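A single protein chain has been removed from this complex, and every other one stays in its place.
Labels run A and B following the written order; every chain starts at residue 1.
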Amino acid sequence: MKFRNIKIAAVSRLSLVLLVVILTACLPGPVSQPGNRNITVYAFSIMKEALERDIYPSFAAKWKREHGEEVTFSSSYAGSETVTNQIIQGAPADIAILSIEMDVKRMVAAGHVKEDWRAAPQLGIINKTAFVILVRPGNPHGIKDFRDLAKPGIKLIHPDPVSSGGAQWSILSIYGAELIRSESETGEADSEKAVETLRAIWANVISTPGSAREARTQFETGYGDALITYELEGILMKQAGTPVEMIVPPATIMSEHPAVVIERGLTPSKREVAYAFRNYLWSEEAQKAFVRGNFRSVTSETLNRSNPALAEIEQPFDIRYFGGWERAYHDVIERIFGGKVKSSR
Amino acid sequence: MKADTTNIAVSVEGVSKSFGSTKVLSDINFDVHEGEILVFLGASGSGKTTILRIISGLETPDSGRVIFHSRDVTGLPARERGTGVIFQSYALFPKMSVEKNIAYGLKLRRRPKKDVNQRVDELIGLVHLEDHRKKFPSQLSGGQQQRVAIARALAYEPEVLLFDEPFGALDAQIRTRLRHEIRLLLKKIKVPSIFITHDQEEALELGDRVAVLNAGQIEQIGTPYEVYMKPDTEFVATFLGAANVLSGVYKNGRFETGASAIELEEPISLDEGSRAKLVVRPEDVFLRRPENLQQHYQKLADGTIEEVSFVGAFERLLVNLNIGNGVTMVVTRPKTETAAFPFQGGESVSAGIVRFRVIPAESRMGGRENVDIVSVS
Partner (left out) sequence: MSANLSSVRHTRGYDIVKPLSITALLIFMLPLVLLPLSSIFIFGFSSGLQSFWAALTTPDAIFALKLSFVTSFWATVFNLVFGLFAAYVLARYSFWGRNAIIVLISIPTAIPTAVAGFALLLLWGPYGLLGRFLPADTQIMFTPYAIILANIFVTFPLAFGVIMPVLETMNRSLEEASATMGATRWQTFWHVTLPSLRGAIVGGALLTFARSVGEFGSTILVSGNLSGMTQTAPLYIFAKFNEGQVEAANAVAVVLAVFSFVIFSILFFARDWLETE
């Protein structure tokens, strides 16, 4: 500004001041100022309601009672694999709640989680849920079991196993259920036949959303004839009045969900509250909250009977049926699904 | 009108300039006197715009000096030279009103507001834009825009005004009128001015002196009369108006070509026996029947009428002269001549000349020696 023209100088100076005022007023600050007692939770998609409605408030109240301090929570929800990738890339999580153990193993390998995470109660598993099939009202395709989804012409929505833990559970559930049936019918588990069924079902998949939650939203908008998902999702949808029917297959898997503390960048004071929170997840209070939120407790089967919405399952099985996650992942997800089913499409 | 030589406003001394490997200007020397209008005339690519840009400081010469009133300004950037440039497009600031455009140079010089307003009023009066002072350039006609550009350049009293083809953007009718207006205005304010143009008519009408530029060199500087009537080079002769050019030899104070010999009326600094050229304008050739050629015409040669055509106000003839293997010459004649001495194709005539110019053959036009006659309009 070399003009002595007062008007121009004044106007530009005024606008400069105005600009600075606007800018400083605009600097972004979080809704709740994260202090030492803020816990950042990255969780797989369906954890949201249970955590936010029950677990967070009751833990905060408990901590306040015992330590006289406020605890605040920030959380982010996505497919289990997505959450894991975010954390491995450096997302600032303190606690991760995941759908599958394999994701924890990846974080252990990346050095973010202690190797002895299984030393926690219940081998680090905080809750579980069954896998069910959701269909349109009246069950027009007469679906009673996973194998019915192999019928030609059925349009199935199935989350993407690349990003969703729930999708991997679902594949294990279909495959395991078929093995169990052939075992009970012929006395021998027929893996060839199970692969065939899985392949036929997969051929009916019309959409693979990124997470169980996305799959549900898609199904809710009227897309597809059937959806394989967590029992919890079915209950929530029915409670919300969505016109769906929940089919509980005779044999289905119980998914088990681990919670871990992310050690990276953890300050001592934060470690204290992070571990306190993780351990709280196995308390009776928290387990009751999970059951209220339509998960199943890992500590007490009696608790599960307190929620009438939870279905009776004839032949539940879990990951141990496959010899643990390591083998299940290698044999079923990678070798059978990745190698024989997906590639055959 | 010869300018006062003791009163030099702008001098350009030995200026050369190349862009990359292309030599645009070589050894340019000239002066502009107080109150004088100098017009650079040249074809596009002759380097005339570069001269203007070097004077204004928008371009730096590779060598040579630019001097304003005995002050060497060669090293100064454009903004410290204070020249007034009138661009071909006028370059008026589109977001400023007429007033603000004119006041801009004064505001940059931090003149008191009162002085600025007074000077702006004065200039608006000078260029007759009283009714348009609040308007923006896009609301003005071409002529009005040009006047704003001049007023804007005059505001800060420049040492020289530089006009870059200022009439190029206007149509022919307005052009003639504005040329006249601008010349009157410049004569009134007496600011030394340099114009560049490619239009010979414009150069002759506007300039106190005309500099003819060819391929980065000044061929001739002189009054309009001098450059037209007494061209120093073949280029000047043919660039300004049409001319017949004949090759020959200078011998015994005469120009000889074939059997013809022309007595020189003015002394010329040419070596005896050196090659020379005769330049004759088409209107300076007089045709008579061979027996009728009067004494006061120097006889060039006899020949035959090849073609006669009427071109409005005058008659245009092609005459084949008996020089060497025969050369064709262009002749124009006014109605008085055609009435008194009518000719038809095939008739034999004698060609006499009244005004002519003999110039050395070693012009930079090179390679023209074997062309006997050049006729350029």
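To be clear about the criterion, a residue touches a chain if its C-beta (ideal position, glycine included) is under 8 Å from a C-beta of that chain, and two chains touch if they have at least 3 such contacts.
Here the structure is a predicted model, which is why all the values come from computation and not from measurement.
Enquirer: One chain isn't shown here. Among B:G82, B:G241 or B:G303, which residue touches it?
Expert: Considering all chains, including the one not shown, the answer is B:G82.
Enquirer: Looking beyond the chains shown, say which of A:S58, A:S76 or A:S207 touches the absent one.
Expert: A:S76
Enquirer: Which one, B:R109, B:K190, B:R289 or B:R355, makes contact with the chain that was left out?
Expert: Going through B:R109, B:K190, B:R289 or B:R355 one by one, B:R109 is the residue touching the chain not shown.
Enquirer: Decide which residue listed in A:G142, A:G265 or A:G323 touches the omitted chain of the complex.
Expert: A:G265
Enquirer: Need a quick check: the contact residues on chain B for the chain that isn't drawn.
Expert: Touch with the absent chain occurs at residues 56-58, 77-85, 87-89, 91, 93-96, 104-105, 108-109, 136, 138, 152-153, 156.
Enquirer: Contacts of chain A with the missing chain: which residues?
Expert: Chain A touches the missing chain through residues 1-3, 23, 26-28, 30-32, 34, 40, 45, 48, 74-78, 86, 88-92, 211, 213-214, 216-217, 220, 237, 240, 264-265.
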